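Pasting in a structure now, in structure tokens, and then I'll have a few things to ask.
Right, chain A next:
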Amino acid sequence: MLTMALSSAALAAMPALAQEKIARIGILAPISGGAAADGQDTQQGATLAVEEINAAGGVNGYKLEIAVADTRDLGPAAVTSAVERLLSDEGVNMVMTGYASASNFEIEAMAEAGMPYFLAGNSAQTAEIVAEAPDDFPTIWSFAPSYDLYETGIMPVIERWQSEKKLTLANKKIAFITSDNPYSKSIYEGMMEDAKARGWEITATEVVPFGEINDWRAFLSKTRQDPPAVIVNTDYLPGNAATFTSQFLENPTQSLVFIQYAPTVPEYLELTKEKATGIITSTMVGVLPNERAAATNKAYKARYGIDASTYAQALYEMVYIYRDILAAGVDPTDRLAVAKAIGEVKDRVTALGIVSFDPKTHLTVAGDDFMPLQIFQVWDGKRVLLSPARWADGELQTAPWLKK
Partner candidate 1 sequence: MAAILLDVGHVTKRFGAFVAVNDVTFDVREGEVLGIAGPNGSGKSTLFNILTGIPFGRDAGEIHFRGQSVGRLKPFEIARLGLVRTFQKDSDFKTLSAFENVMMGTWCCGPISASQKRDLASAALDKVGFALERIHLTAGDLSVFDRKRLMIASALVSSPHLLMLDEPASGLTKPEIDALRDLLLELNASGLTIVVIEHVLPLLMAVAQRLIVLNEGRILSQGDPQAVVRDERVISAYLGGQASHAHAS
Partner candidate 2 sequence: MINRPLAIAAALLLLLLLPLVLQGPYIRHLFILAFLFAIVAASWDLTLGLTGLFNFGHIAFFGLGVYTAGILTTQAGVDPWLVIPIAGIVAALAAFVVAAPTLRLRGIYVVLVTFAFSQLCLQVVMSQGDLTGGAGGIVRVPSLRISDYNFARDQRLGYYYVSLVLSLACIAALVAIARSPLGKTARAVRDNPEYAAARGIDQMRIRLTMLVISAIPTGIAGALYCIYFRVAAPEVFSFSTSTLILTMLLVGGAGSIVGPAVAAVGIVMISEYLEQFPDLKATKHMLLAVGIILVLRFFPGGLAQISANLFARSAKTVGATPERAP
């Protein structure tokens, strides 16, 4: 058995056929296990880009190739094994992922191996590892921007709608619920802080465990005791968001409903159909309604039969960034040069925003002219971008359950 594993590892590491130069991209993704849907998007997004690039004749004499490593349940053993597998593959000189683990702990192994690592996972976790000594992590770059804007960017927009008379709120009360994971919880805490500072009264708060939640009714009943003008749910799982939506609609209060991130996922729209009309959501790693995103989505849908999710679009963009680096003449085996070139990407328009990197944190820069905080409203099974104005493709409308 051992010899089998060894020999096939050796096979995988064998240099590609001589007549054609290959630049292999390692993809970390949960192909099996509970997060397999994201893993599928990650893999397919990258595959689509690679196929397109190769069909166009490759780049600078190289054909691109993908080596996928399954991070399974996202546990340390599975992730590290997947990382080591890619690192042991001599043809792989670039690794990309949507996310490979809940904590992004694999960044350290990548940095130690000097492997260019391009990830779109939770940027707060990435910053926690990288920001203290960014020079120790020259090869690590995050496609996701800092999430700080989530905490301070949403309440002002709601207040602006109110002052612009696009929205009438019965009171200045707000209720918050989150699930217990670092991403959701920091948004929950930050937004709550911001709301308090702006003079909002918080009527109900709850933290639910991270994972599948089938019953939101307890929290919803609590909100009904003193109906707030805004209900915020920062849990990000699409399935939970769909349940939340339908249970809210069983007996809706006169409240604007905000659900973090999940409604931007195509599946949410598919599952809730017209039911979700009126729901507000936000993301900073989301697909903009720009031409680039539309073109990618069209190609993706033709290839895979489903809409391209954020991770699919993100990986597609990452591969194209890599292509352009090789096109500029950088040797793919010169890992430091490749990594340096990623960090030097500036004002690049992508489906998710305009990409430039912050050398202090190795995250993409956040802001209306960079990676924007996108605020959407769901309408008739589609997302309508309301903010930032630069990209907006619609106006806020009054949700069906709200009295005009």
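To be clear about the criterion, contacts are C-beta pairs under 8 Å (C-beta built on N, C-alpha and C of every residue); 3 or more make two chains touch, one makes a residue touch a chain; residues count from 1.
Candidate selection criterion: all candidates are chains of the complex that A comes from, given by their letters.
Please read all numbers here as calculations on a predicted model, not as lab measurements.
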| item | value |
| --- | --- |
| Selected partner (touches chain A in the complex), from 1 or 2 | 2 |
| Candidate 2 partner contacts - residues on chain A that touch it in the complex | 1-2, 4-6, 8-9, 12, 31-33, 36, 67-70, 73-78, 80-82, 84-85, 87-88, 101-105, 108, 112, 122, 125, 128-129, 180-182, 185, 209-210 |
